[in-house]
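Inspection log for the structure reproduced underneath, given as structure tokens.
For this depiction, one protein chain was excluded, whereas all remaining protein chains were kept in their positions.
Up next, subunit A:
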Amino acid sequence: MTNDIRVMVVDDHPMWRDAVARDLAEAGYEVVATAGDGGKAVRIAPAARATVAVVDLQLPDMSGVRVTSELLALESPPRILILSASGEHQDVLDAVKAGATGYLLKSASKDELIDAVTRVHQGDAVFTPGLAGLVLGEYRRLAAAPEPAGSPDTPRLTDRETEVLRLVAKGLTYKQIAARLTLSHRTVQNHVQNTLNKLQLHNRVELVRYAIDQGLDD
């Protein structure tokens, strides 16, 4: 399992880039590429064929959000784990809506990083409490926004999903949530995953609709 994981690290700060790459290499993951800016990351990604890209949200040449979109537009795209310092609310939300699979704070420990990379590789959503708060807020914003005529597709959370997401935002681990709601760990994971999938799907639909409205579809 471990040997299939090929990681690309994108961070403009050499100290962080090296530390993250070293931690992952020590854990037995293959670090296939590192990049100090978004442009290089997008250029070398096709040859590197990474399965997971660890992307810093703040890059000198383009935003982490754009790097995420451009990497995901590649032929066999890596899954994206966003790594950032705290406080960049809107950017984190935008990156996740653009298709990032997970989000981790830079203050996270080595073990948390390795665990996050493993889960992102498997396609599991990796949430921090902060991201759960952002996603909850985004669903409420979408629900409150005046709906354009004939768009019944505004994503909504089920009661159970809201419940799970609130517990994640309050800092409970999946295990604790599973125990509290008497669900399986996997079910909790699926609920979290669904909240993200719906948001990403909605984002893609919105982008396509925008493109058609602007006459960019041809």
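Observations, loosely collected:
The rule is simple: a residue touches a chain if its C-beta (ideal position, glycine included) is under 8 Å from a C-beta of that chain, and two chains touch if they have at least 3 such contacts; residues count from 1.
Everything that follows uses one rule, which is that contacts and distances are computed from a predicted model.
As stated in its UniProt record, the chain not included in the shown complex is "Signal transduction histidine kinase", which appears among "Lipoprotein", "Zinc protease", "Signal transduction histidine kinase" or "Tripartite-type tricarboxylate transporter receptor subunit TctC".
Of the listed positions A:M8, A:A21, A:A35 or A:A169, the one in contact with the omitted chain in the full complex is A:A169. Checked against the full complex, the candidates A:L71, A:V117 or A:A132 give a single residue touching the omitted chain, namely A:A132. Residue A:K106 is the one among A:K40, A:R66, A:K106 or A:H202 that touches the chain missing from this view. Taking the complete complex into account, residues 12-13, 15-16, 19, 58, 85-90, 92-93, 106-110, 128-134, 136-138, 140-141, 144, 166, 169-171 of subunit A touch the chain not shown.
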